[in-house]
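All protein chains but one are shown at their positions in the complex.
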Amino acid sequence: MTRVALFVTCIVDQVFPQIGIATADVLERLGYQVDFPEDQTCCGQPALNSGYPEQAATVARGFLDTFRDAEHIVVPSGSCAAMITHHFEEIFEHDSKRLEEARKVAPRVWELSQFLLEVAKVEDVGARFEGTVTFHDSCHALRELHLKQGPRRLLAHVQGLTLREMEIAEECCGFGGTFSVKFPEISGGMARTKIDSIRKTEVGAVVGIDASCLMQLQGVMDRARLPIRTMHLAEILASR
Amino acid sequence: MTAREQILSDIRGALGRTETSAAAPLPAPMLRFPNMDIGVAVSLFRQKLEKLNGKTMLVPSRAHVVEFLRPLLEGKRAVAANSPFVAACGITQMPGVQSGITDRDALRDACASADLGITSVDYALAETGSFVMLSSADNARLISLLPPAHIAVFPRSRILANLDELLSMLPRPADQTSSLVLITGPSRTADIEQILVRGVHGPGEVYAVIVEDE
Partner (left out) sequence: MPATPKEDFQKTLADSRLQLAIYSSTRRLMDHRAAVVAPEALSDYQELRTRANQIKSHTIDHLDHYLTELESNVTAHGGRVVFCRDSGDVTEFLVGLAKERNARRIVKSKSMVTEEIHFNDALEKNNLEVVETDLGEYIMQLAGERPYHIVAPALHKTRQDVAALFTEKLGVEREEVIEEQTKIARRVLRQKFLSADIGVSGANFLVADSGAVVLVENEGNARLSTSTPKIHVAVAGIEKLIPRAQDLAVFLNLLGRSATGQPLTVYTSFLSGPRREGEIDGPDEFYLVLVDNGRTRLLADPEKRQSLFCIRCGACLNHCPVYRKIGGHNYPWVYSGPIGAIITPQFHGVAQDPWLPFASSLCGACAEVCPVKIEIPKLLLKLRAEVTAAKQSTGQGGLERSGFRAWAWLMSHPKIYLSLASMGSRFRGMIPKIGPLRSWASQREVPKLAPRSFHKLWAERKRATGKTS
């Protein structure tokens, strides 16, 4: 049985654990043995984002140590996966030992939809979800990992699900990590523009692969008392 | 230290170079152009220029140019370039057409009060519907710029595929002229509320008269 290690990400661990459960369900149903290295915490992105690369390196070293021996590492987040595969090299620029480790781990790190399509090589995970949804393209996933059609192909095979595209699927939701609290008015404005576009699709839920985007959108929609849900791709794929 | 010396010295310092540092070689320029059939080039040129609100006419031979232009020039004042092709088409003999001007001020005054400027072109570009004009004794800059309308008359053989082909034929325009200009349609702006308006400073009306048998 092939083993995959799950890196749930700090936000899923503490705020949206159901996304982690759903991810594990999907993988186990496909026949993988899911390992959860307990010492995992975070990829370090918040510190890098805020201008503290040393602190980001401290946390990133923890990731490298925890996942050293994992053959496949699955991450239900585009931004965290991109942090590991694209930004660890910058953080460890001057640390040749850790740089080498970062280069070795990068090809083994997969965002969930990437893993399903490219490693498990499945498009139909046997999911069922009745409803019309729209899909939000998270920035790091779209522009760093080049995920666009992948998640949509997976959704296309979900029984009972109809996907309706919003006009501005690729526009940023406004989260941006500490940007959301350093520039709340701009962040909120960006989210409201996005939500206007979501409302026009008249769907019941917006699906994404990054919990941070979903948290941002849900927060603004709840403030506006809109009855639209946010759901992580893993939750849809785990639905039966 | 002069400003020149200071700046060059700062640049070299910043780059870790000295006065005698060589320049690494640069790959050959990237020039891509199709081998375009002339009939296709003519059609494409016309399509592109017309999409920009330019007007195009295909005339069978240079002898026919005058009759095609007559309605456009009726009752109007025009300045024509000293181009041999313009003269060969009989344009300089038409009523209302001033040509043969070689004095800069006289030319400017004529253009400032003319309704039309008539020139030939050195080349045309099919993919963008552009005229290519080199400033010379045969072609003054202001004729295609000051009057509110510009008519370019040229043989179809001057049409090239695109800018890349032009640059491959003319790798050093500065060897030949102080001014090479590509004109792609009528002058325009969208500076106010993004609403398109034509004929801001340059001509708002542009005509291409293409002589088919040359």
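Just so it is clear, A and B label the chains in written order, and each chain counts residues from 1 on its own.
Just so it is clear, a residue touches a chain if its C-beta (ideal position, glycine included) is under 8 Å from a C-beta of that chain, and two chains touch if they have at least 3 such contacts.
Every value quoted in this text rests on a predicted model; they were computed, and no experiment measured them.
In the complete complex, the residue from A:102, A:117, A:147 or A:172 that touches the missing chain is A:172. Within the entire complex, the positions of subunit A that touch the omitted partner chain are 8, 10, 12-18, 20-21, 24, 33-36, 38-42, 44, 46-53, 55-56, 58-59, 61-62, 90, 139-140, 143-144, 170-172, 174-191, 193, 215-216, 218-220, 222-223.
On the side of subunit B, the interface with the absent chain consists of residues 2-4, 6-8, 10-15, 17, 19, 21, 23-24, 26-27, 29-32, 82, 101-104, 107-108, 112, 127-128, 130, 135-137, 140-142, 145-146, 163-164, 167-168, 171-174, 177-195, 197, 199-203, using the contact rule stated above.
Just so it is clear, only the chains that are shown with their structure count from here on.
Subunit A and subunit B, compared by their mean Cα positions, are separated by 53 Å.
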